[in-house]
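Left out: one protein chain. Kept in place: all the others.
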Amino acid sequence: MTRYLLRRALFMIFVLWVVSILTFLIFVKLPPGNPAVRAAGRTQTPETIAAAKHALGLDRPVWVQYARFAKGLVPWPGWFLNKQVYFSYSNFVPVRTMIFSRLPVTLMLAAGAAVVWLLIGIPVGIISAIRPHSAADRAGMLFALFGVSAPVFWLSYVLLYVFWFRLHIVPGSGIPIGEGVISAALHGRFLLPWFALALTYSAFYARILRSSLIDTMHEDFIRTARAKGLSERRVILGHGVRVAITPIVTLFGIDLGYLLGGAIIVENVFNLQGVGQLGIQSLFTNDFPVVMGVTILAAVFIVVANLVVDVMYAFLDPRVRYE
Amino acid sequence: MVRLVKLGALAAALTFVATACSSSAVRQQPSSQAGLQRGGVFKIGLASDVHQALDPAKEYYTIGWEFLHCCLTRTLLGFNLKGPNEDGNTLQPDLATALPTVSSDGLTWTFKIRSGIHYAPPLQDQTVQAQDFIRALLREAESATAASYPFYYSVIKGFDDVTAGKAKTISGLSAPDPSTLVVTLSSPAGYFPYTLTLPATAPIPASPSDPSAPLGAATGHILNYGQFIVSTGPYMFKGADTIDYTKPADQQSGPSGFQAGKSYVLVRNPSWDPATDPYRKAYVNEIDVTVGGTVADLTNKIQSGDLNTMDALPTPEGVRLFETTPSLKPYLHSDATFGTYYINMNLAMAPFDDLNVRKAVNWVVDKAGLQRLVGGPILGPIATHNIPNTMVPSLNSYDPYATPSESGSVDKAKAAMMQSKYDTNHDGLCDAPECKNVLMVIDQTDPNPKMAALIQSDLASIGITVRTQQFQTTTMYTKCETATEQVPICPSEGWYADFADPYAFVTGLFSAASLTPSCCDDSELGATSAQLAGWKYKITSATPNIDGDLAACIPLQGTQRTDCYASIDKNLMENIVPWVPYRFANEVVITSPNVRNYHLDASTGWISLALIALNGGK
Partner (left out) sequence: MQVATRPTIDSFGPGLPEVDSVASVATRTPRQIIWRHFRKDQLAIASLVFLALMIAAAITAPLVARYLVHHGPNQLFINQTLDQYGVPKGPNHQFWFGADDAGRDLFVRVLYGARTSLIVAFFATGISVVIGVSVGLVSGFYRGRVDTVLSRFTDIIMSLPVLLLALGLVAGCGLAANGCLGGLIRPGLLLVSYVIALFNWPYVSRLVRGEVLRLRKKEFVEAAAAVGSNNARIMLREILPNVVAPVLVFTTLIIPNNILFEAALSFLGIGVPATTPSWGKMLSDAGSIFTVAWWMMVFPGLFLFLTTLAFNLVGDGLRDALDPRTIR
């Protein structure tokens, strides 16, 4: 088991290294023009450009530039998104400060949505699977079809209009100044965003779980469990779901990891000042270092999430450990 | 002057402004001073963040200017902060005790400064002195600041020497005693007092740890002084009192009420004494500003009362809703301004380097369509020349590119295009390779993309194809203002006179001093070959220069002055053609139903925050 985990961890470090090279190319080397000018964003005075040039190491050899850049990917205090390279000249603050001030909102959005979609998707998937072609199955799959076909931005607009502006059941978009994330959640400001985000994922997960569980229920070990005299409930939940849920686990890790980088669309429509909104705003205001920082943060989240998923996979499916 | 909305003071010597009648309806709420209660939090939603982080020397955008004027930066001279028909353009003393006196040769201006004006905490023990204004102008002059409108102060003796690095102080400024400021100009300029109403001249207190530091409390804050402003106005940033100005600049932490890109909170400045400030009323206790959200969402929130106003103009459907709903109509405010919305053409970028092409564009643009797309006539009448009719009423019926219903004429456009070198076969369509795939930078905020689509279609009918790049409003302006970006055409721009004098309208737009790194000669008028080559332009022949004509108007007075500027406008429209002006701007603001005492601040072109009140003080 330890060997397996060690191998996976090493592999993830390797992937992180590949990410660092790719992002270095994409952000610094590939686009035409002067990277220092790009970094200076909309404050392009000779002084800021010179400062950016010095900070990025553009007067030094390429491998020095890369080293400074890559330091920002290592989750180590002082290195991660260091303010030398990752500095917003447009706002004159380190990128790190901007991101961390917005991280709580994104975390609350992602975590809450994840809870919602698991609470909806998994039961629907299980019920549909154990009674295929029944009314419950049809209803569940109809819901799922709707969920995977409805674009999240359309849904967000409609939900906000109907439930806030017309019905006044939920508070409006955004979080008032000074209100903390927890307080905002208790006031219900995250309800609509959670649902808008969760709908697609829950639908997807329901479909996958249904298909996976149906397949699993035909396996031999299920028949063995039944033969042993276990109740149907224990057979399904204890044995069937435990194996059938592995693709969900894989997906969940990746999905959550991705969302931790910011659900751009939902944050935009509901004016939740999270990391995703920061990323897209910075894109439109030419604040390049911030876009860099957000992308790298999200990449690191995804890589770490993959690692966590691998660990959980090993727990759930023993065969994996011996690969 | 200010982009989109900014109005400046008018020189007392100029008389036409006060009588300017707008051609569109001015909606005023009956403002009853009685019954206005103090208290409450005024909530503003900004669809776009401020332009330059509220740095007084660099902020050049209506919204930012209003926050500075109303609340943070009092200046030597100011205005009554009301609308154009309420004397809002008449110069008044603010931190000065009276309007300045000038010597008989017009070169020496003397200002007397009010005593006992204390700065906001933590520097509440310091009072405003003459030296503080010298510091502000020094900061304006230094090239490292990259100020937005230093050209107004070039007329001060020794100002340009500081910019060029030849001197450390401005020789034309002196403070014989702490309450007297003497300014010596290098040539007479009747408009000069107006330049002292602009935020860049707001006083900067001495640094508590180094009283001799030339820039005082602003030392070291080259790019982020905005959040470190020491307020003289009725409000200050929340948490400003915790700033430690004794530390080096990079170790000072900004106020908690300043969160760039997210939110800004202004709370009452305990040092502000209403007895010293005749025009600011400061009814509300706090001003909360949040950044982000779509214009439609902000409009909904204004209706529901979650917000009191927003920065963006209302959308067409918003205008229609407020206009046609009796209960909402009083909260749709529209005032004429000294502003014009225009399509900017870069005279050093093909195909717009050809005068005939620029004329053709003026013929083909469907101005009536553009007006409809933005929300109809309430947003302002169609512009037929550059300087607003409110400033040069004699040009009221001057329409050199008149077309039926102002919808544009393809035939007339083609006739102009035929004479261009870019129309190789003279059939009226631009067919040279330079006519294809021309870069057009637009504002992504509605309704600019729709208007850009119309302009794109109009240009296509004379053979010019464009590709558009969208940016957030203030980023779009930065791109269009920066010569090195080499943007051929910018259709989403608006410009308000910095103060109510045509000098303030044209100088920032068409003089060589307003080229990069200054602002806002986006057409690159007055650029020399050396400059163009330095900016890496392909076309390096010098662009037309009207600095001589502009200078000739400065010393004139009365009708002679207006006529002088009128002829400049005519020259621009017929012989230089840097723009296609299409709308004279009305400032249209929607407020929530509990907002009282709405006035347009004529000096900035937006809602007057120092006068606004909330119903019942809530």
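Chains: A and B, in written order; residue numbering restarts at 1 for each.
Throughout what follows, a residue touches a chain if its C-beta (ideal position, glycine included) is under 8 Å from a C-beta of that chain, and two chains touch if they have at least 3 such contacts.
Computed from a predicted model, the values in this text were never measured in an experiment.
Contacts of the undisplayed chain with visible chains (whole complex): A, B.
For the chain missing from the display, the contacting residue among A:11, A:66 or A:163 is A:11, taking the whole complex into account.
Touching the missing chain, out of A:74, A:136 or A:150, is residue A:150. Checked against the hidden chain, the listed residues B:373, B:392 or B:430 yield one contact partner: B:373.
Here the missing chain is touched by one residue of B:266, B:454, B:483 or B:595, and it is B:454. Take chain B: the residues that touch the chain left off the picture are 294-297, 315-317, 319-321, 323, 366, 369, 372-377, 407, 439, 444, 446-447, 449-450, 453-454, 456-457, 467-470, 486. What chain A contributes to its contact with the hidden chain is residues 11-12, 14-15, 18-19, 22-23, 26-27, 30-33, 38, 132, 145-146, 148-154, 157, 161, 211, 218, 258, 261, 264-265, 268-269, 279-280, 283-284, 286, 288, 291-292, 295, 298-299, 302-303, 306.
Everything that follows uses one rule, which is that only the chains that are shown with their structure count from here on.
Once the centre of each chain is set as its mean CA position, chain A and chain B turn out to be 42 Å apart. On the side of chain B, the complex with chain A involves touching residues 49, 53, 144, 146, 222-224, 259-263, 265, 288, 290, 292-294, 297, 300-301, 304, 306, 444, 470-472, 474-475, 478-479, 482, 484, 517.
Interface of chain A with chain B (complex): residues 42-45, 47-48, 89, 91-93, 98, 101-102, 160, 165, 172-174, 176-178, 269, 271, 273, 277-278, 281, 284-286.
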